[in-house]
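First the structure, then my questions, so here it is.
One protein chain is absent from this view; the other protein chains keep their places.
Take a look at chain A:
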Amino acid sequence: MFRFIHSSDLHLGKRFGNFEGDLPSRLREARHHVITQLAAHAREQSATTVLLAGDTFDTETPAPHVRRQAFAEMAHDPEIRWVILPGNHDSLQSSQLWTTLKAEAPENVVLAVEPRPIELASGVVLLPAPCTTRRPGRDLTEWMDGQASPDGTLRIGLAHGAIRSFSEEGAASEVIPPDRARRAGLDYLALGDWHGTVSVDPRTQYCGTPEPDRFKHDAPGTALLVTMAGSSSIPDIQALPTATFVWRSLDLHLLEGDAPEPALSSLLPASRERRNSLIRVVASGHTRLAARADLVAAVERAAPDFAFLELDQDGLATECELEDLDQIDRGGALREAANALLAESTDERRPLSEREIARAALMRLYSYTQAVTS
């Protein structure tokens, strides 16, 4: 039996320039913290090996403190062996990085920088496919097919890149065939690059990033604990939570007459979790002027609880009834202005952008009237 932890895409040193305040540094710190988490899991699960399937570092030239502190953390427990594979973000093209890493790596860190077998344990061989450049333009796992090993040896493949057409980097020509594990007689193929967890087949797995960095995947960050009873038996795979931060897109579908605030509250996580949550509320459906204003206000009220909270209301249509307009004014110039804006926002002959502006202007007028009245 052989047991190891499969992780990838740590992207150490990523800076998160799209956020403000102290959030970027917290997110960066969380990525470093993943190493501690993985080591803890390994100890807990009595796994001695952690395979990192590429993109351990966010760039080809990580700042010295990023790599030194990472190695220091890995070296903390000498019982755990870390295998680091070059990915597309930290490819071998950056030969100096790997030269430096080689020089700085503690004893329990193995750099899988050459496509040749590494014996992980007796009867367990690792076949790594390091990324030679940012875009190698070929399938780097091909060599695994021809690499023989004695009968009964556990063969584990380690690679970074896209299977099928999905990739974190957009269109990719260097596609790993989905049946590489079968073709090369691999007992397990540990893949990296895709930030969400994907099970390609029982023996081929994307572990996803242990600490999410975007709203795209909408899944908590995990690492995979892989237990292999022996050759020919299907490996046992278990997801372990690793993430500090939660990135979620929450769909808030409103129907006319729905009170937005309770609906929002029911979606949002518990108060204590909010500090480490990045939430995007994607509103859709129909709402009245008042409800819409309520929703915006509710999101604004809740925002300080969160690491990040934003409202995407592009998909939310506003219904405007007479009574809504009456709330602005029953007559006179204000009502005339509201009527004009409503007419413009529903005038199909106008370009969409103008209608959009008119609709928003009507919303604004409404909120002003409410503010003045109150």
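In this text, a contact is a pair of C-beta atoms (placed from the backbone, for glycine too) under 8 Å apart; a residue touches a chain by one contact, two chains touch by 3 or more; residues count from 1.
What we mean here is this: contacts and distances are computed from a predicted model.
Per its UniProt entry, the chain excluded from the display bears the name "DNA-binding protein", taken from "Cytochrome c3 family protein", "DNA-binding protein", "Carbon-monoxide dehydrogenase small subunit" or "Tryptophan synthase beta chain". Residue in contact with the omitted chain (choice from A:T36, A:T61 or A:S284): A:T61.
For the options A:L97, A:M144 or A:M228, the residue in contact with the chain missing from this view is A:L97. Remark: the omitted chain is touched by one listed residue; of A:A75, A:V198, A:A303 or A:A337 this is A:A337. Residues of chain A that touch the chain left out of the display are 13-20, 24, 58-64, 66, 92-97, 133-134, 329, 331-338, 340-341, 357-358, 360-361, 364-365, 368-369, 371-373.
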